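Each remark here refers to the structure printed beneath this line.
One protein chain is absent from this view; the other protein chains keep their places.
Presenting chain A:
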Amino acid sequence: MRTRSLLLTGAHRLAILAYVVFALFPLFWLLKVSVTPNDLLYSEGVRMWPSRMTFEHFNFVIAHSAFPTFFKNSLIVAGATAVVVTILASLSGYALSRFSFRAKYWIVALMLITQMFPLVMLVAPIFKMLSPLGLTNSLTGLVIVYSAFNVPFATFLMQSFFDGIPKDLEEAAMIDGATQFVAFRQIILPLTLPGIAATLGFVFTAAWSELLFALMLISGNDAATFPVGLLTFVSKFSVDFGQMMAAGVLALIPACLFFLLIQRYLVQGLTAGAVKG
């Protein structure tokens, strides 16, 4: 019996390990290529780690390419989108969760419909709309477009978090002397921090890695975001894999930092103890 359960535990762990290796292998490859010197890239065959390591790609990317500009642009666009979307989604998610109003059904249906068709269809009309407004080739234009696309999903996400908070808490606050807005700000919002963190993280990563609209709406390096920037490492005759991968590794850093920052809010169970459980 004991050996059987030990075996099962072992098999369980092994299965998890296999999955983790499978999922993280591309990341490992990214890192590996980024530290492989150019002369070894094609000459060593398939190896798990190059015989000689170098940071020259990183040096080049940081010092001699436009990558710092791309990086800064991406940070601005993704950060602003995440903040704008989270604020809007918190308010609309709260409304959908707590109030009943006449057009609720149609609003929800419309938001779902926006999630249904492929974005490619919208590239041309959006370009046509933004162009006369002077919002092409501008970070503001990107923030607006990304926000518009992310608000519906983020609203549903926030709504589900609000649904998880018992209505009694607001009612208790209102009887204690709070207005509905004060109750929202002082009681409900602090309890929704995990939801806000999740939404921030989700929208940030979505905006951080968006390529299609960035490519269509931005021309030139000044307003390019990093996914667009990565393409500058592809030239007509060759692809500079080492530098591209080094840029990729650098681009992972903010996403990692961001998740490190919010991970403590992602831990669920903050509402435990509110009501009988």
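Assume a contact is a pair of C-beta atoms (placed from the backbone, for glycine too) under 8 Å apart; a residue touches a chain by one contact, two chains touch by 3 or more; residues count from 1.
Everything that follows uses one rule, which is that contacts and distances are computed from a predicted model.
Name of the non-displayed chain as stated in its UniProt record, restricted to "Acetyl-CoA acetyltransferase", "Peptidase M16", "Acyl dehydratase" or "Carbohydrate ABC transporter ATP-binding protein (CUT1 family)": "Carbohydrate ABC transporter ATP-binding protein (CUT1 family)".
Screening A:123, A:172 or A:249 for touch with the missing chain picks out A:172. Checked against the hidden chain, the listed residues A:126, A:143 or A:187 yield one contact partner: A:187.
In the full complex, chain A contacts the hidden chain through residues 166, 168-169, 171-179, 182, 187, 190-191, 270-276.
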